[in-house]
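Worksheet for the structure shown next.
Only a single protein chain was left out; the remaining protein chains are all shown in position.
Let's turn to chain A:
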């Protein structure tokens, strides 16, 4: 198996968020970047909040770190005080080369993993995350595609078959991988509906578009509608990422 992929686990550490039940076991085979962050209003300097809340926050991070390490994960942790939570998360993803971000929700032992596959872009990273996190579990993986009316079965099988091949290359037992295809549905609704039958969802980050600007990222929308944990696999960083 390849090196463990880094999974970012962001927790609003001073606002009651904690590690949901089952999440440490879910990430037993991952390298975790544990991000405790605290968002403060404009009136407060980040250093000001740090001066007052650092000890409390670090105690909680110690506890969470122990939980993950107890389950077998390797953990790297950061505590950040910020005015812009999303910027902090984005920066952590870039700085620590995180392959996915976990939206942590409670789960039982993972037996069924749903992997929506939208297109060929990003399949490699998606496969790597799935194989690394779930390859050593007794979990079944369902590759799921919602097709347009004019897409042929052959095209879909090529896409999903390619994904299954990648999983096998990364060491996953092919017998645990199955495929499922639905047609003529809104992909988001379809994924949200079917997800209820699964323990966790792993899906790719969508490229920004007008729809994502208005409604938010599809992955985030799924995370809001689905009660279990969601892995959002990040896009490959663009080569000119430094032109900020």
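Here is the rule we use: a contact is a pair of C-beta atoms (placed from the backbone, for glycine too) under 8 Å apart; a residue touches a chain by one contact, two chains touch by 3 or more; residues count from 1.
Definition applied: contacts and distances are computed from a predicted model.
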For the complex's missing chain, which UniProt name, "Dihydroorotate dehydrogenase", "Cationic amino acid transporter", "[NiFe] hydrogenase metallocenter assembly protein HypD" or "4Fe-4S ferredoxin iron-sulfur binding domain protein"?
-> "Cationic amino acid transporter"
If the hidden chain were put back, which of A:60, A:77, A:96 or A:180 would touch it?
-> A:77
Where does chain A touch the missing chain, residue by residue?
-> 40-54, 58, 77-84, 87-88, 91, 244
